[in-house]
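As you look at this complex, bear in mind that one protein chain is not there, while each of the others sits in place.
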């Protein structure tokens, strides 16, 4: 292993790495370098073990069950709502709805709050750097209702242009939905400020928290957002589960989402009454095991020195940015002053996938392409980028090796 | 352990039980008797191990990733669509959509096919024995559209009365949705026959397969249903995942469901084009791990002598039915001639929950209450039942102990 | 009549005889069976606390500044739980009832055998008793 870089003293990455079994994998007999964290994070043993424990010791359907397994499962399941509440600093655990992930969270709001409140001629406001999951649900809503999707533009650094935000917030604007952190550019948006502007005009704001939850702390009460969605799989948790936060008075006013078991309080063929919030929005057998494993992921975060981890990630970002910046023919896309540990770049005359495949032959995992943000690529007139994204279990040694291999890719692939 | 009953020779339940780690649990220091299988089945080690393998060896986001982990994950994920296709005998794997479970599958059809095809004055037809998940989505649709929900009645044995089915199938009927097997009564409905009647009038039929998949084989082409939904958690698989089958030409005509990543082929703020079937219906990062574990569950079924298992379950059903039938003050609810291994019963003057709690003190897990079929309880004028439901890993010895304890419960709880 | 805490202590002592969940269950069932039924005239909807799988009817009256609780349920187990609550809470002043912390519930180890959802049933009953007490306090004040 290279010794050109010393990892920070404050953060013991060596022992942290032992918590993540996948980091021992050796694709093609080479040591895995996993820099695709913005797509999905790896999982600590504690999260995997939570699944094993559940399925081999107390698997049962939750609620309404009087037997031991069902009671253990119900208690473990119910406790996670409180953990999520603490994790994102919500005021009340009834404000937490379990969903499949960020995408479903946004769809839920678009198809309940949105359908109820957005009418013909109204506007929905998003930004130029949204993930497809925060564009398409609103497009579908606007199309159904005859409303218009408006877009806050961004500058060449990949920062939102907020000078004339007031212009976008008018009496037709019924909801704003904006990403906290861009998955393709790394930009951290001043959501608190945007929300203040919107609230001044009485407009509610949804925040796409998919990337934000994975890096440091989120405080929904501090930013004062009205809705907030995230995916467990990006924050050390399992696939197939996530959370939607909504302010209680908004949730209580919203029509139900899907119909079925759990979301009703009584059913007859003549008349069905819905259960209370949050159950009203959780039809069917929930994803019990993954909710419990999400709880284990939150426990892991709580045991971590999160501040040190966030600082360490910023160090990785700065270190890699410096090293890549001096490479000829390499251009970083997304140079906002406030960034998460995501670096997107293009190589002159070199196809991003070709470079990504080269890195793969060295067991370096990066993502290439549009990262589900096609409008961002259109904005920068590029077909796609190579994206390296770091988590606190990555190291400067990995970055050294990565940068070295990027240089080799350039010399190999240059026409 | 009692030796009053000999388990069948054909089916080696002793070695089967070793595959299910939870069966070794000892609530209150007593051997677990798990008879709550209709709520959720237990999981074989192979399914749990599939999750561990995925998360500790090749966890990555699927598709579009050029790196090794992503390719392994994508291949494993994609292969399951083919396995599900074989499992339910669909014609084409593009007819398989991954959903959270049965409830979401039904909601998907109601809110895409339903919204497009059901209009004011139209009718949707269900049966008197539906689970809430196959009632409420249609009620919500009917309410939105000004349509009417019609209900096929049942007789005192819990069998659908199909003599005048033609009456229910008229030019206003836009879709029929019916359960294959009742979770509270055990009744297996003649879905193939019902579908034939409906198709003769050009009406599509959705089948709620939640209970059917857990007992023996399903053949969607043979019964010729148009849609079929099931949950993995009831058929040895994980929570949070399931399948929706739809005939290809119907799926292709349907509007998309949720919007977001994966379900689009290109996005701009002006115009978005949707991906092809089935991806059009799968927005966002899928539940990768649980899809892969569902694949492991199907592998388990494929390695099992399914015919022998089904026969063995019928033996358990008959054995338990006989033993319960002679108990004074015990009435079985649901005495259809064609039944799955589910027995619901009530005890004269005894609250079902009290009896369920008594059984729980003996580590016997049964479910009590309405089983998410409140209209069935209303039909039989009872507040709820005690339900024992068997899977092929249960034994006659367990039934002996259970019946003994039911008798004790009666003598203890009788006023 | 013993003080509230003393009554709670007695109940806890009774339960200390039982180690196992099935013994505790049977004891509660016995208490439930012994609880006098509420006459049908009191089983009205405004006295009903709807739980998940059972209903409770709770009736309160005042005599000499003390609140007398009577209750019934379609579940014998729930009646047993009610019997315990009545033992502790009935015949007390509104002030005592409002202040009651009911630590005995945790101490007899019932919670560990009930999922939070069921335990919520007990919590609703207690809440209703306290609401009655608050109501009577205002009336008498």
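We just call them A, B and C in the order they show up, numbering each chain from 1.
Just so it is clear, contacts are C-beta pairs under 8 Å (C-beta built on N, C-alpha and C of every residue); 3 or more make two chains touch, one makes a residue touch a chain.
Model, not experiment: these values are computed from the prediction.
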Legend entry - Residue, one of A:248, A:327 or A:357, that touches the chain absent here: A:357
Legend entry - Of A:137, A:204, A:256 or A:384, the residue in touch with the unshown chain: A:384
Legend entry - Full-complex contact with the absent chain, from B:40, B:56, B:70 or B:173: B:70
Inset, instruction - Looking beyond the chains shown, say which of A:74, A:112, A:127 or A:368 touches the absent one. - result: A:368
Inset, instruction - Over the whole complex, note the residues of subunit A touching the chain we left out. - result: 28, 350-354, 357-358, 360-362, 368-369, 383-384, 412-413, 415
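Following the convention adopted for this analysis, only the chains that are shown with their structure count from here on.
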Legend entry - Chain located farthest away, centre of subunit C as origin (C-alpha): A
Inset, instruction - Compute the distance, rounded to whole Å, between the mean C-alpha positions of subunit A and subunit B. - result: 32
Legend entry - subunit A and subunit C: spacing of chain centres that average the CA atoms, whole Å: 47
Inset, instruction - Would you mind pulling out the distance in Å between where the CA atoms of subunit B average out and where those of subunit C do? - result: 39
Inset, instruction - At least two other chains touched by the same residue of subunit B: list those residues. - result: 28, 353, 357, 360, 368-369
Inset, instruction - At least two other chains touched by the same residue of subunit C: list those residues. - result: 52-53, 113
